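Only one protein chain is missing; all other protein chains are in place.
Up next, chain A:
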């Protein structure tokens, strides 16, 4: 166990899986010598060579499609898009090809590919480089959607994603790359679809993902001063979604706030809130509250961008409105 950043944890996961399985390879723009747009693939080109860490042309559609094709043909590609926003160019290859191949072909195809994409606002990158798009992917049968919040989770979940037999969309947050935490040195997996309680509490459940887990933990500390004990639940995957961990927590706390950075309208919180309303309404003694981004593209100017991103203040406010 040692202290590592989220970025180092991801890098380690890639390295370990490439060592373990020669069918694992990386493809994407500038992932080679350059080490990836944010540095996640740093050093892997030197270690594994050009044949396994492949710089592609700027062709997202073919990056995703080639990963799907290579996976169907027996390899385990890990493709990187520099920013999740670029998936728009490649969406057909993801949702009509990779995600459906197995089902449409009556189970004949297996598509064990991982698609890593950083998302999120906060670096002044403006509307076409800052979105959180997890709800798009959650809505596509055939894909798994992983969204880690801590270095430890990032490593274990990425290893699981690579070993998974399905196309996995792996969503990283740009602002988390530099966050550090304790990470085991050896290889380990975290089951896809199993959430984690990041903080125990009795008065309200805050289901949060990615960067918002950190905001929720900060909010919980502040609420503690007001005598409110919040439980912070991180599902870690949105598809499959760990229903049990959420329902069980709500049964204990009787109140729910869902926090994510994606646009609130029709965001992942909508699904989680609906699921809780369907399955645990009787346990709720307050309305469900959602915290998410406003219904607009991400603005450039720093004060606007800061205002746009949901934060601990918004979560505290949401909790206080029901507790």
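One rule holds in what follows: a residue touches a chain if its C-beta (ideal position, glycine included) is under 8 Å from a C-beta of that chain, and two chains touch if they have at least 3 such contacts; residues count from 1.
Following the convention adopted for this analysis, contacts and distances are computed from a predicted model.
Peer 1: Identify the UniProt protein name of the omitted chain, choosing among "Probable sugar-binding periplasmic protein", "ABC transporter permease", "Acetoin:2,6-dichlorophenolindophenol oxidoreductase subunit alpha" or "CRISPR-associated protein Cmr2".
Peer 2: "Acetoin:2,6-dichlorophenolindophenol oxidoreductase subunit alpha"
Peer 1: Which residue among A:96, A:202, A:301 or A:321 touches the omitted chain?
Peer 2: Residue touching the chain left out of view: A:301.
Peer 1: Quick one: which of A:75, A:125 or A:286 touches the chain that's been left out?
Peer 2: A:125
Peer 1: What residue numbers in chain A mark contact with the hidden partner chain?
Peer 2: 29-30, 32-34, 37, 55-62, 85-86, 88-89, 123-129, 294-297, 299-304, 307-308
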